[in-house]
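Every protein chain except one is present and positioned as in the full complex.
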Amino acid sequence: MMVTKPRLLWLQSITCNGNTHSFLNHPDLFSILDHFEIVHHPALEGSYTFNDVIEGIVPCDVLILEGSFTQKGFLKGGVEVSSLIETYANKAQHIISAGTCATFGGIFKQKDPENISGFCFDLEEQTSRYEMYRSKLISLPGCPMHPKWMSYVLLMIANKKKIAIDNLHRPVELYGYTVHTGCTRNEYFEWKIDVKNFGLKEGCLFYENGCQGPYTRGSCNKILWNDTSSKTRVGTPCFGCTEPNYPQESLFRTKTNMGIPAKMPLGVPKRAYLTLTGVTKSFKIKRFTERLMEYDK
Amino acid sequence: MKSLKIKQLIEKIEGEAELDFTFNEGKIEDVRINFGFYRGIEEILQGKDPRDALVITPRVCGICNHAHLLAAVRAIENGYENAGVKIELTSKAKDIREFTLACELIQNHIKWLYLTLLPQIETYLDCKSEENYAMKATYLSSTITKALAIFAGQWPHSSYAVPGGVTCDPTYLDVMQAQSLVDESVTFFEQVVTGLSLDEYLAIDMCADFHRIGGDFGKLLHLIGSNGMTEIGKSHDRFIVFGESILSKPGKSIVTTVSRVDSTFVHETAQMGTVAKAVTYKNKLYEVGPLARGMVAKTPIVKNLHKRYKDSLLTRVFARIHEIATLLAHTKRLLQNLDLNELSCTLDRKSILNDFEGTGIVEAARGSLIHKSSVKNGLIEQYEIITPTQWNLSHGNKEEQGIAIKAMVGSQNIEEATFIFRTFDVCSVCTTQ
Partner (left out) sequence: MKIAEKKALKRESIIQTALQLFSRNGFHKTTIPDIAAKLQMSVGNLYNYFSSKDILAQEIIKYTSEALGKKIRVVNMTDVSAQEKIYQIVSVYFTMAKEKPEMIEYFLRVYLSNREVFSDGCEGIVCVSGFITEIMIFFDESVSSGELRNQDFFSAFGLFMGYLGGMVFLKGEEVLPHDIEYYIDDISRNIYNALKA
């Protein structure tokens, strides 16, 4: 007897396709997808055409949403994308919002903040659709989301396991950490050593260069990007792309008040942070003033 | 004379587009290309810190985001230069940027070959194989983007290029790992894509030798050749390249004459009935992309093909896949010559200019990509992005039809026409940024 696999539909709204391409980087892509029947996907072949999707005739158990949501004004094949999303959201047992756009509104929200949002959240606020879909909603914010965050959710669904989530429906196993966790520059953060310029492996990016890693939820430095690296590992600040208020202003500059970072590491009271900072900054540790390695010696 | 209009929704082109075909006496006479939703990245950028463009503009496009990053950083660097601040990149920074961009192009072209061309031509010719082309596409694209991420931190959506250089500070551990990933990609290209060693493949300079090409590329060439498709898809035979890269210098090619270009003559206009804007150079339409680069650079095999088939579908397809080989060979050289003792970034992060105007040009997978940033009082006043697809997919003007439209005109069926359309490697999201 043929066992029917859960039917997977990947639907795009206002997007750059970044989550689609991010997921295509997954090294075990096809073994993961083998747990599902792809009914339609923006890049991979599926068992139905996009015209079928528009007609509303496609079966759907797992709905992946990519892109920001707008109720009116975005048509595909003459049909409002919002109504397509709602049709399949009603059919599906699981809804995964892939990326910050689908989850909170993301970059494209800034074009028309009044009308563009995430599907179930508008920044951190619940949208009118939240109540209807809350029982099946999983949020995977990130610009883009990491392929392995998606595979974790898909495999948990395929294995019929319950995914523990937080109040914004993010899986706690993925978003319980901050991006700071596992950053190779942690020693410099501990000793409050600022990176001297861009392009150096020594120094922390939190003090001057805008790094939001200490207060951004995500496992970018635990589950590495492209199985290889991360922004902070290559000296690029974390831009907080998994957060509801992404993107903020002046992303390469730390906002400071009289030299004191305006935003604190997640959950750390300012007084505690400043006490520690004052103490650690009082010591000049020679090793941290030197290059980690030199070739011309 | 019966004129017939047929609407067709085209999917899997980094989004969708609607094509309205007008048939006259059984042949396509005109096509309207309509894209969905204007996302307004240029407007979103207004009022932001100029460096925020390095984060925001990659989000124009999930498949060519890295090209947007490099165009954005070049626009700032050019603006600084225009304002009198000399920016001298080290060869290390230049080479790393070139390397990561090349990786993105390879990623793109291989996805186009395996996720678009091969499945679509098999569908069109009704000879569907059981091949898992997607697995081949993602194997190579994820291998080469891993090499990219060693320097850029991640793909898609890195922001590792900053005014004056790059943020990474790689070690030889990184370089060796990247080299090994490039080698893996070369092996795949040799064993799966062409059935020839990279050197043997690159030595081919005449289409008479095409029979030697095996692998999936050989299969594609055979399908095109044996189904009477070599002559279709011709357009205006006018090409333009604005960016400088290993693939080509800037220039324009009309028939066989190559001459200089100046990006200040590029003009963008709104088009009726679509959110995509059209672009012209001195009021003329030009094709951009791998075929344009091959024509302007006078790449022997591309010239040889062009001599026989003009700017047909075959020449266009070949030029794109051929770039994979050129780029793979180039990425190997770039890694071998990296001097890690040089600075990654030469501009001090505190050197911030508050007023400037700059243009950044990059040869992206689909052709020349132009960013223009105009900054006043430390904030972006205006940002303009001209994407390659805008050139190739414009509707045209009173005098002549757009590049892709012209290539489809004359075809007798929609399936053939949409296949021709796809040989331009259409990107919906780039067109409607």
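Of note:
The letters A and B name the chains in turn, as written, and every chain counts its residues from 1.
Note that in this section a contact is a pair of C-beta atoms (placed from the backbone, for glycine too) under 8 Å apart; a residue touches a chain by one contact, two chains touch by 3 or more.
Only a predicted model underlies this, so the values are computations on that prediction, with no experimental measurement involved.
Across the entire complex, contacts from the unshown chain go to A. Which of A:K72, A:R134, A:K196 or A:K270 touches the hidden chain is settled by the complete complex: it is A:K270.
The residue from A:S31, A:T184, A:T256 or A:T289 that touches the chain not shown here is A:T256.
In the full complex, subunit A touches the hidden chain at residues 256-260, 262, 270-271, 274-275, 278-279, 281-283.
Operating definition for what follows: only the chains that are shown with their structure count from here on.
Between subunit A and subunit B the centroid-to-centroid distance comes to 27 Å (mean Cα coordinates, whole Å). The residues of subunit B lying in touch with subunit A in their complex are 9, 11-12, 14-16, 18, 36-37, 39-41, 43-44, 48-49, 51-52, 54-56, 59-63, 65, 93, 111, 115, 119, 132, 134-135, 137-138, 141-142, 145-146, 148-160, 162, 164-169, 171, 177, 340-341, 343-345, 348-349, 429. Within the complex formed with subunit B, the subunit A residues making contact are 12, 14-22, 24-27, 29-30, 42-45, 49-51, 54, 73-77, 107-108, 110-112, 143-144, 197-201, 208-209, 220, 225-236, 239, 241, 247, 249-253, 293, 295-296.
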